[in-house]
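Have a look at the structure below, then the notes.
Excluded from the complex is one protein chain; the other protein chains are retained at their positions.
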Amino acid sequence: MQRTFLKEEHVTSLDAFRTESRQWLLANCPASMRTPMPDDEVPWGGRRAEFRNPDAKLWLDRMVERGWTAPSWPREYGGGGLSTEQAQVLAEEMRALGCRAPLFSFGLTMLGPVLLEFGNEAQRREHLPRIVRGEIRWCQGYSEPGAGSDLASLSTRAVPEGEDFIINGHKIWTSYAHYADWIFCLVRTDPTAKKHEGISFVLIDMASPGVRAQPIRLISGYSVFCETFFEDVRVPQANLVGEPNKGWTIAKRLLEHERKSLASFSDRHRERSARSLREVALQGVGAVDGRIADPVLRDRIAAYEIDDTAFQLTRRRLADEASADGRPGPASALMKLCATELNKRRMELMVASAGTQALGWEGEGFNPDEIRETREWLRSKANSIEGGTSEIQLNIIAKRVLGLPD
Amino acid sequence: MQRTFLKEEHVTSLDAFRTESRQWLLANCPASMRTPMPDDEVPWGGRRAEFRNPDAKLWLDRMVERGWTAPSWPREYGGGGLSTEQAQVLAEEMRALGCRAPLFSFGLTMLGPVLLEFGNEAQRREHLPRIVRGEIRWCQGYSEPGAGSDLASLSTRAVPEGEDFIINGHKIWTSYAHYADWIFCLVRTDPTAKKHEGISFVLIDMASPGVRAQPIRLISGYSVFCETFFEDVRVPQANLVGEPNKGWTIAKRLLEHERKSLASFSDRHRERSARSLREVALQGVGAVDGRIADPVLRDRIAAYEIDDTAFQLTRRRLADEASADGRPGPASALMKLCATELNKRRMELMVASAGTQALGWEGEGFNPDEIRETREWLRSKANSIEGGTSEIQLNIIAKRVLGLPD
Amino acid sequence: MALALSSEARLIRDQAQAFFAERSPVRALRQLRDSSDASGFSRPLWQEMTELGWPGFLVSEVHGGSEFGLLGLCLVLEAAGRTLAPTPLLSTALIGASALLLGGSAAQRQEHLSALAAGERLFALAMEEGAHHAPSHVQTRAERTDRGWRLNGEKRFVPDGGLADMLIVTARTVGEAGNADNISLFLVPAATPGVTVSRRVMVDSRNAAAIRLDAVELGEDALLGEADAGMAVLEPLLDRAYVGLAAEMLGLAGEAFDRTLQYLKDRRQFGVPIGSFQALKHRAGLMFCELELLRSAVLGALEALEAGAPEAALLSSAAKAKACDAVWLIGNEAIQMHGGIGMTDEHEIGFFLKRARVAQQTFGDGPFHRDRYASLMGY
Partner (left out) sequence: MALALSSEARLIRDQAQAFFAERSPVRALRQLRDSSDASGFSRPLWQEMTELGWPGFLVSEVHGGSEFGLLGLCLVLEAAGRTLAPTPLLSTALIGASALLLGGSAAQRQEHLSALAAGERLFALAMEEGAHHAPSHVQTRAERTDRGWRLNGEKRFVPDGGLADMLIVTARTVGEAGNADNISLFLVPAATPGVTVSRRVMVDSRNAAAIRLDAVELGEDALLGEADAGMAVLEPLLDRAYVGLAAEMLGLAGEAFDRTLQYLKDRRQFGVPIGSFQALKHRAGLMFCELELLRSAVLGALEALEAGAPEAALLSSAAKAKACDAVWLIGNEAIQMHGGIGMTDEHEIGFFLKRARVAQQTFGDGPFHRDRYASLMGY
């Protein structure tokens, strides 16, 4: 028998876990939770969570009970306590069975990992279980009108007063801030220090007096982002994560987690798409002998699909090669860059394939899939801007991966 | 009748000139000078000029007599004294009749215009007529091993001694230096000044003791460039063009002329190509209903040809829009960039079209056209490096055309 | 002829640019969109354009036009492109007039040209039946009747279809979609019984329409050109349409580029203007090259069209192909370089991206025109 030289895994114990997980999923995942998720059923959780489908609530409760909304977090904070490999197996099984994610949340993908690394015990105990259970919906207060790619030039101020901070400032691109319960926020606590050295990371209850979130209408017609204004907002200093003025280190780590999560976000979009690219192309330009009639379009679609295949394999490879600490590191820049540029390419190919049917805005003459494709095409343009532009990702790769000089 | 809004020309007088020129060309251009020019018949002139074909000598002599090797130079220096419009008409008529250029020379395209603008009367009288007559072959001493894109950091030294300079240094990429009679050269005359301010522009007889030119073998197998070494070379200070230490201004103007000339150089290459891209493609991948059988290749070739058409139109438009002084200006950067990148694309498409037949090096199994295409493909890689890299052209466009800040 | 504008032409261009900048800036398009205006254009503004003589640029003085020609009209279209002004100029002044000039009988010209030049009668070309430009893909049927013709079929994506008084309709007598023979052109009043026009709200907020033709009865005089020889009119007509749209796209791309360049100079991050970053500089340089190539391609095609040169068709497809390249590159780069602010509906740059993609898909995208170019070149 020929050997293979791919790294072998702890096959026996993992196999057992796989079997067991699958059985549990089969027994506990409601049938309607094994269908593609419509846009209006995304389970974001939070104080004002709505469940259009009661099965979604049931499914969330069952997963929460096992800690499987946060499979690899420690059990003491409500997580599943799984190893990285086990968590991967669980994800594979859920994908294989078509189970929906029980909970989407910036608490799970961004804040949680950072609290585990930098938060104090009180903060972990207060926030992590509520994230796991989907009770609190978090948003992110990073960018400001004058601080985009140059995030560290932010000017939202936090001034100590007694046991509190008084916060004033103006954040922008706070995704879903109008639905969020809490916000994790970068604020300037030392205006005299160099710009990276006077920043702190604080947690703010959006219900605090003086916080106002105002949705921004986008070119796609969607309004997923807000401007968030802070006017003399009082926040306990106990809500500071890590040391004062050392928030930049935490901010960078959180950005790595964000990049990693954005890299898989485009997948979720794709999985929710009703129509695959090749379906749209076959319908849009017709078929000759069952093949896309336009050979130039066909070549471009194949090029995209090959790149996407290579990207999915890269994601797997980097996960398999990753060090045990599970922190994303600079490779997250590559993943974020490729994922977002691929998604933009996919949406441009959708338009090229569907022609004028892909450019309807609303009303008669276009079916809901087509309208959604138009909007998603426009929405995709933000992929390479949000969470660090593609230019920023290339800067990070050049500096931190390739070691090119400043 | 519908009007047109394209600029009208001095139609009457130009028409007369056109008719007259055509008649003269028909009467005086030998038949063999109206065939495509083989590589080994390019008439570079110079002290050691060779004419494999005696008609080439005859043709040169006749054109020299009318000053039409340098049609728009003043008559007093042996030029043709034509207006810009007349020179363009002459060029059009020569192209229409398929007349070969009677003389190729860096004296005509680069040094001459600079002497007309910056040289003193003695220098013009000494050098211009000999350039017009093709008696002296010039080469260009600009780059050095440590001064490529950063040309102004050159370190070849010229130290005054009596009425002479003593020159020491090492130039590189001096095209055809091993065949040249004279070299125009950038040298440092003030090593204490800022780097752009201590440079002078001098003319050096290659026969001077201490000058040595050594050909460089390229990846294409060609050796058109040299390294040129100067060891205690004595040059009269009268050979300085313009003021001492003000050579950078002259250097930049000459680079504009070089860019303009390089922008048309790729055309000459193409005109000399035995086979057009589409011929190679039809032969290389076959035809279906008379069309290139591979539709993806066909699309790429059409894209190239459309860009090339747009580029040729741009050349015409910029010439027509140009100010009366005829100086190339920053637009030359655009022309140089587009021309060279297009030529590289053309050669890559040649390879894609001809497949493995385009990758033969020598010997049996490949016809001379194929071997030449291989070598030209490799040679074309230098197009975007020599005479200022594409990156330098983009820098020039960004700064001098678009006004983007440093 | 020089490939540069005469001083008279520059005057027309400058006048048009000033007009659109003042009377129809991008916010006018936004207002039309937000007011859900059913026509997607402004009649009072059209009246003003009419006073400037633009609808009659191709029309002879006998019919009240100015005969300023295609180049002049395309300079106006370029200016309209710079502010994304939704005007019926392309459909009426260029396509409508050209259809009558290329294929119309003396009686048809007599009947329509004066009204067209006076801006009183709007036209639209009802040609597409699929989601991609395909002139010979015609399933709409034309049957002979006692008094003339009867049309049945459905047209999609008719630019300005909802405004037009007269529709130029392609239909076939026999044969199947895709076959270029047996296609005829008809002049159909939009008010004819059996014609149903439904607006389609596109991403560019203009007035594109779907048009149903249910047993539409027409007289003999509705036929434009010869029966079954519609392509002889349609092809040169489309060449002009390609270049007219390419001129509009040149304006769109030029303005999007200028705005982006200004943003690169104004927006500061890391203590410097972002336009000082070399990666962005080089990309700006490449956009500039695309724009210069497009400008030349449009002028070159216009020169050939005005001269009736044999390469006119070739150069028309080259111009539209380059226009598609340029608006794609510049539209996408404009958003990316504006960053988050460019994604907001409040900022105007997004309107350029939206119009860019619709214009790209109108009258053939890049691959369509490269295919046509190659075919015309014989390969």
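What to note about this one:
Each chain gets a letter, A, B and C, in the order it is written, and its residues are counted from 1.
By our rule, contacts are C-beta pairs under 8 Å (C-beta built on N, C-alpha and C of every residue); 3 or more make two chains touch, one makes a residue touch a chain.
Note that the coordinates shown come from a computational prediction; the quantities given were computed from them, not determined experimentally.
The chain that is not drawn here is touched, among residues B:E50, B:D150 or B:E321, by B:D150. Within the whole complex, the absent chain has one touching residue among B:A96, B:A193, B:I219 or B:A238, and that is B:I219. Only one residue from A:A281, A:A358 or A:I385 touches the chain missing from this view: A:A281. By the touch criterion stated above, the residues of subunit A touching the omitted chain are 1-9, 278, 281-282, 290-292, 298-299, 301-303, 305-307, 309-311, 313-314, 316-317, 320-321, 334, 337-338, 391, 393-395, 397-399, 401-406. Think of the hidden chain as still there; on subunit C it touches residues 277-279, 281-282. Against the chain not shown here, subunit B presents residues 143, 147-150, 153, 172-173, 216-219, 221, 225, 284-285, 294, 296-297, 351-352, 354-366, 374, 378, 381-382, 384-386, 389-391, 394.
Quick note on the criterion: only the chains that are shown with their structure count from here on.
The central chain here, found by comparing per-chain C-alpha centres with the mean of all protein C-alpha atoms, is C.
Shared interface positions of subunit A, defined as residues touching 2 or more other chains, are 296. Counting only residues that touch two or more partner chains, subunit C has 367, 371.
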